[in-house]
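Missing here: one protein chain of the complex. Every other protein chain is in place.
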Amino acid sequence: MKQNNQKQYTIKEIMEKIDGVYEGKLSLDHQFNGVSSIENNTANKITFAENKKFIKKAAEHAEGLVLINNNFGETDIKNPLKVEDTRFSYVKVAKLFTPIPYYKPGIHDTAVIEKSASLGDNISIHSNTYIGENAEIDDNVIIAPGVKIAKNVKIGANSVLHPNVVIERDSKLGNNVIIEAGSVIGSEGYGYITREGKHYHIPQLGNVIIEDDVEIGASVTIDRGTQSSTIIGKGTKIDNQVQVGHNVKIGKYCLLIGQVGIGGSAILGDNVIVAGQAGITDHVKLGNNVKVGAGSIVTSDITADSFYLGNPAQDRMKELKIRVIRKKLPEYWKEIKNLKKS
Amino acid sequence: MKQNNQKQYTIKEIMEKIDGVYEGKLSLDHQFNGVSSIENNTANKITFAENKKFIKKAAEHAEGLVLINNNFGETDIKNPLKVEDTRFSYVKVAKLFTPIPYYKPGIHDTAVIEKSASLGDNISIHSNTYIGENAEIDDNVIIAPGVKIAKNVKIGANSVLHPNVVIERDSKLGNNVIIEAGSVIGSEGYGYITREGKHYHIPQLGNVIIEDDVEIGASVTIDRGTQSSTIIGKGTKIDNQVQVGHNVKIGKYCLLIGQVGIGGSAILGDNVIVAGQAGITDHVKLGNNVKVGAGSIVTSDITADSFYLGNPAQDRMKELKIRVIRKKLPEYWKEIKNLKKS
Partner (left out) sequence: MKQNNQKQYTIKEIMEKIDGVYEGKLSLDHQFNGVSSIENNTANKITFAENKKFIKKAAEHAEGLVLINNNFGETDIKNPLKVEDTRFSYVKVAKLFTPIPYYKPGIHDTAVIEKSASLGDNISIHSNTYIGENAEIDDNVIIAPGVKIAKNVKIGANSVLHPNVVIERDSKLGNNVIIEAGSVIGSEGYGYITREGKHYHIPQLGNVIIEDDVEIGASVTIDRGTQSSTIIGKGTKIDNQVQVGHNVKIGKYCLLIGQVGIGGSAILGDNVIVAGQAGITDHVKLGNNVKVGAGSIVTSDITADSFYLGNPAQDRMKELKIRVIRKKLPEYWKEIKNLKKS
């Protein structure tokens, strides 16, 4: 892992990262130091144009490299690089220039690390951090200022924890996990037993397992399991302020958008998408490829490949049909009254 | 308070904590070091079986102690301990083995404590914490890494504040209060007066009072009162990401589930349960024993012992009846059209 903060790449080097055919005027050794919008494109920046409108714009404004689809024939763009998947190629190129946040190998004087913790190579441990007993931090991990890691936690290689993240005891994070600031992983699950009107906490003895390539937003909370593990599957991406209850199992490559809530012991398959502010109630199961619309409340199981919407959520097409009728209820009520008269 | 991290208990000692009749083969001096699921039960672990299915399973798998209800007669379980309330007994036993998080009496070198703060006995104050002027921290309190306590705050005995919790000025916490990571108690209430299109903040001069035995999840926010106190009643349990506005009074033994929002000056009686993502609007009053369903929006007062649901929330049975009809609206609309024709 190298610091790519002010990295420069030549056209030749970029063509090694993404397949493409270069048809421009600048030499293959011309260097670029970043990406830009079309409007702000200069000779040292790379941009992309996805359709005719943007290609026209790029022909007028872009002095640097412009990624375009190889379906386009001749254009007036000065330095086009023709690729199969414009947007994906752009994302790969933009990544090359993106600074790794808080990359600064070494251990800051003010970090507090218990002796039994083990640290890999090339780790950046910033100020005012805490690493608990028997924690294992793998190679190239970045621990930003104020992060607190409790005992028996494992953080996989190349992971990045932003400022003030808290990882509670026994949590296991895979490789390439990114967690934005202020999130809490492994908090005590909300499990109570009520006797004579008083609530007694059920000790939560499980943990949280976060698989490889998971990315988690800011102020997210994920509770640890009661006896087993709360699991976030490989490649799942979680937006800000999402809450995941204890014992939840989330599959691979899911998307949970901002402020979603997943009730305890719910199970989500792979490739599930839950839109903003939707809630999944306790113990509910969602099959693979399920989609849930924004602000929905899911109260019963959903079979694979379904798209659900509403409160309570139901098949989206049914819900949309009902919404159309609901809007016309005042008219319908008039019809009923008219019928009654006649 | 003793560190019970790798504590061992004999059957005899366990029977002193929970009433029960032991009918097993292991001697009364046999030692246990933890609890387990039935599947993973070994000779040193304790588990429980609540019904015939689990009793059969326990007879096959469990080598250690199994809590079962004293209604059950003969079973094939090797080491049964018969109790009146299986689950409650299990919770008590599990508690015995649960480590107290961040228990480590003493004050870390990097803790910053103002001189006028007063500290009780046997306190664990971890790294990078702050304790403000005139704060009073009672006996056995645990202050995890990164906790910030502002001035004039009082924390009652045996309370546990997880990493990066913030307690703002003048907040008063009772005994046995547990707050999970990243929560904020006593933030400035959201009170504004608008003049000529501009909003002026109304100084919030009150505080937050949290009574004994309250447990609060991760990333919860509780605002302080405008002139008086925002109050969380004894034994109330609050899940992750709940927001409590200024001047709110919450009764005793309430349950507020994940992502619930309580608007300013709302009043909740005792034993109120508000399910996930529900919202209570400003100034609304809920009587004792009120229940509110998930995702509901409560816009008017609710009398004691009611169960409300929907947006806007109404009596649950009425709401459920309407939901059934709502789902059939397309059919009904056809009926109306048919009637019109004929």
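Every chain is named by a letter (A and B) in the order it is written, and numbering of its residues begins at 1.
Heads up, the rule we're going with is that a contact is a pair of C-beta atoms (placed from the backbone, for glycine too) under 8 Å apart; a residue touches a chain by one contact, two chains touch by 3 or more.
Just so it is clear, the structure is predicted and the values come from calculations on it, not from any experiment.
Peer 1: Among B:35, B:166 or B:231, which one is in touch with the chain left out?
Peer 2: Residue touching the chain left out of view: B:166.
Peer 1: Sort through B:62, B:135 or B:150 and give me the one touching the missing partner chain.
Peer 2: Selected residue, touching the omitted chain: B:150.
Peer 1: So one chain is hidden, and I want to know which residue out of A:145, A:174, A:269 or A:312 touches that hidden chain in the complete assembly.
Peer 2: A:145
Peer 1: Can you list, in ascending order, the subunit A residues touching the missing chain?
Peer 2: 35-37, 85, 87-88, 91-92, 94-95, 97-99, 101-102, 108, 110, 126-128, 144-146, 162-164, 178, 180-182, 215, 217-219, 235, 237, 239-241, 253, 255, 257-259, 271, 276-277, 294-295, 311, 323, 326-327, 329-330, 333, 336, 339-340
Peer 1: Across the whole complex, list the residues on subunit B that are touched by the chain not included here.
Peer 2: Interface with the chain not displayed, on the subunit B side: 110, 112, 128, 130, 146, 148, 150, 164, 166, 168-169, 182-184, 187-188, 190, 192-193, 195, 197-203, 205, 219, 221, 223, 227-228, 241, 243, 245, 259, 261, 263, 277, 279, 281, 297, 299, 311-312, 314, 318, 321-322, 325-326, 332, 335-336, 339.
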